[in-house]
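Here is the structure we will look at, set down as structure tokens.
Note that one protein chain is taken out, while the other chains of the complex remain in position.
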Amino acid sequence: MLWTILLLFGLAAAAPLVAKFAKGASGWLLAAGPAAILFAYLAQLPILPGESRSEVWEWVPGLGVELRFVLDGLSATFTLLITGIGALVLVYAGGYMAGKAKLGQLLSYLLLFLGSMLGLVLSDNTIALFVFWELTSISSYLLIGLDHERESVRSAALKALLVTGGGGLLLLGGFVLLGIAAGDLGLKGADAFSISALADLDLSAHGLYPAIMVLVAIGAFTKSAQAPFHFWLPQAMAAPTPVSALLHSATMVKAGIFLLARLHPALGGTDLWTALLVPVGAVTMLGAAITALGQRDKKRILAYSTVSVLGILVTLLGAGTVVAIEAAVVLLVAHAFYKAALFMVAGNVDHGAGTRDVTLLSGLRKAMPFTFAAGAVAALSMAGAPPMFGFVGKELFYGKLVTAEARSTLLILVAVATNVALVAAALLVALRPFVGSSAGVAKNAHEVSAPMLVGPLILAAAGLFVGLFPDVFDATLGSAMATAIAGQRVDMHLALWHGLNPTALGVMGLSAATLVLGAMVYHRTRRLLAPLAEALSRLRAIGPETWYEKGLAGLVTGSDRVTRGIQTGYLRHYVLAVVVAAVVLAAPPLLRSLPGAAPLFPEAPRPHEALLVAVAAASAVAAMVLRSRTAAIAALGATGAVIAMLFLLFSAPDLSITQIMVETLSVILLVLVLSRLPRLVTRSSRSRRIADLAVATLAGGTMALLAIAATTVSLDPEAARFFAAASYTEAQGRNVVNVVLVDFRALDTMGEIFVVAAAGFGIHALLRLAPETGGAA
Amino acid sequence: MEIQIAHYLVVAGILFAVGLTGVVVRRNAIVILMCLELMLNAANLALVAFSRVHRDMQGQVFVFFAITVAAAEAAVMLAIIIAVYRQRQTVNVDEMDLMQG
Partner (left out) sequence: MNAMNLPLMLPEIALVVLGIVVLLADLVLPKEKRHLLGWWVAAAFSAIVVYLFVRPAAGEPEYAAFGLYRLDGFAIFMKKVFGLAGVLVAVMSVDWVKRHGRAAGEFFTIVVFAMTGMFLVASVNDLMSMFVSLELVTLSFFILAAFRVADRISGEAGIKYIIVGALAAAFMLFGTAFIYGATGQIRFDAVRGAIERLAEPAYPTLLFGAVTLLVGLGFKVASVPFHVWVPDVYQGAPTPVTAFLSVGSKAAGFVLIVRMLTLVFGEALSNELTPLLALTAALTLFYGNLAAIPQTNIKRLMGYSSIGHAGYLLLGVVAIVAMQRGGHSYGSGVSAIIFYLFAYVFTNMAVFLGIVAFSATAGRKHAIDDYAGLGKRSPFLALTLTVALLSLAGVPPLAGFFGKFYLISSVVEASAVAGNGWLLVLAAIGAVNVVVSMYYYLCVVKRIYMREPPENASPILLGAPVRVALMACMALVVIIGIFQGPFVKMATAVLATIR
């Protein structure tokens, strides 16, 4: 299975070259790749319920990340949809972008996207799944941003990436926690990250389960555009080419649904699962379906209807019963067919008539007969009219609601309302542009080229075929898919006609009512449009999209403000930050260990010590505060001299001599340099200086107290004796003499020589490179 | 006789604190340099005092190296200060704010 993914990535790399040489034929040429993969997987059919074929490649040893691919009913269905629709999209793109400079780029991104998507659905390892997940986000960012000349496109691309990519990271967090939980429950190594191994565990009892569930759900919601994370999708679909829009609706947003389906056996079946998924799905399906009716742009209508269907799927998966899962399976496949076909139809209409505004379009049936035919068939499926596959799906959906143990009238009402809106939306996109007067835009409209017709016609026909012969689907794939989702054996028996029993009659009644109501709503759309659109625009102002935009803007301005506050450019602030932080860091642990401190001065200092201490402190303070340059240098020299004397007291005469020499030298150097430099003037205001001094003294004083405290605590006579004793044994008897020690220090001496040499050469270079200007040395 | 080093550590602490305060408060790069010297001196004093407590020569040897490194550092700093002064006619660090944010 790895080869199929690599083949797509390889083709993605080759696409720009292919487009350069094959030009118009490149769509057909590159489509051969996914088509070949489609047939390779078709050859694997039928897949029986419970059957799975896997393949393992080592990837990240030690972390439990491996490329483990599994082909079962669920992944096989997705694989076929991705490669099949992908091949048609490539052909379509070849026609849509024929002769445009960006064709190669577009085909390359499409293939990259297809490869990532394929990897995602085949992965059995959570981490590998996440990697492919983020790759789909990236490639969709590239696809959305293809028409980057417009600002709206650029912000839509970034929005899509930040929302889905961010959701992806939460998902990763969930996966990591999942790995920990699985580890606790006995799975080791790569098994802890293997989805198929997880299914056997009782994860819901684990303490981390709620956290895992929430993180995974948010990941799925962002990707599948569930409320309140749905806002990135309509914009991402309205802005760019219909090609990428179509790919998103048919595949990308299904990734979240796929994830929920995949993890249902491991995580599903709990109250939390249902409580998270059903309300979110229900709100999304109704809200998006109504919003769809308020749009004028065909692509936006389709985008919102996609969000609505995704909501239905989330609701069904959330319910998690066998009937619900069967309904989800059928709806998912049906939706992939009709939505892809409708997006292509929308693109054709745009291409042929020059607009996608449904209020302007009418009477295209003569100019664009094939497009009309494909659109009409697909729209029937979307509306859930017999004998389409969409009808089968909707029947199951209603069936699930009617037969549920805890039947919820509210949910049934929501579902019916949603489907009514979807029916109206279907008529709006597939009927409205083609019927009516052909006086307006239809006059100059023309049918599109063959590559752009192949896709919609095949997809519409596929929807019709599966609708007429649903048993073919459930025998080869459907039952296996439902089994994989349910985690238990499911045998589906799909049919258009369920006979005459009370349940079937109830469901049929609902279906009929939906169709009639939908047609009525469609009939009145013109009057419904205006107030709906207005209400929605008001809703948008408090909706999540506004939060996103405000949040992003706040992040940018906020970080700007913080940065300017901290990184002022003034060295004094930098130094202050370092000092205060050092004190703050050092204080707490030390203060905690302070109780029981020994008295600060066990003995009074001897007079000469006291004197030296006083002189050192006084001259240091003087060096710091004196305005006069020479006096400051003299004070510094005095401090150095006192320290040299202290060294002498510690019987370190050679050190003392070194100190005096270095100190003398630096005093001379400083005097020389200072005489060439301007007087020490202070330009800052008095109050600021006092404030600085206060903070600095506080920090410096605390630092000194900490240092003193640290030693007075430890160096009471007891400890000192201990050290003395320890150092004898540690250093094997009395210490070797200074000279020998220096000999042992060859390495440091070498380092030292380098330090001095670097300083020497550096000073030479710096002074040579600095421009000579007046008054300089 | 027990060695009394507490006083010397007090001196080290005070010198370090004074140097620290100076680095924060003063604006003249040269004076800041001098204050940094004070801080390094404080560290050296602490090393020698500890070396005495442990009756161990390594601490003193350390100070040799520290003094040299400090001197090299001071020299380079002076060179940079001079180079910048030639360029901008100032050694006031408050005027060095071309980069911020």
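Each chain carries a letter (A and B) given by its place in the written order, and its residues are counted from 1.
Assume a contact is a pair of C-beta atoms (placed from the backbone, for glycine too) under 8 Å apart; a residue touches a chain by one contact, two chains touch by 3 or more.
As the structure is a computational prediction, the values presented were derived from the model and not from experiment.
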| item | value |
| --- | --- |
| Neighbouring shown chains of the undisplayed chain, as defined at the top | A, B |
| Residue among A:Gly173, A:Gly347 or A:Gly640 touching the omitted chain | A:Gly173 |
| Candidate in contact with the missing chain, chosen from A:Val578, A:Ala634 or A:Leu669 | A:Val578 |
| Touch criterion as defined above, residue of A:Val56, A:Ala98, A:Leu162 or A:Ala199 at the omitted chain | A:Leu162 |
| Residue in contact with the excluded chain [from A:Leu17, A:Ala631 or A:Ala758] | A:Ala758 |
| Candidates A:Asp471, A:Glu534 or A:Asp560 - the one touching the absent chain | A:Asp560 |
| On chain B, residues whose C-beta touches the chain left out of the figure | 12, 16, 19, 23, 29, 32-33, 36, 39-40, 42-44, 46-47, 49-51, 53-54, 56, 58-59, 61-62, 65-66, 69, 72-73, 76-77, 80-81, 83-84, 86-88, 93, 96, 98-101 |
| Hidden partner interface residues of chain A, rising order | 58-63, 127, 130-131, 134-135, 138, 145, 148-149, 154, 157-158, 161-162, 165-166, 169-170, 172-173, 176, 180, 552, 555-556, 558-560, 562-563, 566-567, 569, 571, 573-575, 577-582, 585-586, 589-590, 592-594, 598, 706-707, 709-711, 713-716, 718-719, 722-723, 726-727, 730, 744-748, 750-752, 754-755, 757-759, 761-766, 768-771 |
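The rule is simple: only the chains that are shown with their structure count from here on.
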| item | value |
| --- | --- |
| Separation of chain A from chain B, taking each centre as the mean of its C-alpha atoms, in whole Å | 47 |
| Of chain B, residues touching chain A in the complex | 2-28, 30-31, 34-35, 37-38, 41, 44-46, 48-49, 51-58, 60-61, 63-65, 67-76, 78-87, 89-94, 96-101 |
| Of chain A, residues touching chain B in the complex | 560, 563-564, 567-572, 575-576, 579, 600-603, 605-606, 609-610, 612-613, 616-617, 620-621, 623-625, 632-633, 636, 639-640, 643, 646-647, 650-652, 655, 658-659, 662, 665-666, 669-670, 673-674, 676-678, 680-684, 689, 692-693, 695-697, 699-701, 703-705, 707-708, 711-712, 715, 717, 720-721, 723-724, 727, 731, 735-738, 741-742, 745, 748, 752, 755-756, 758-759, 762-763, 766-767, 769-773, 775-777 |
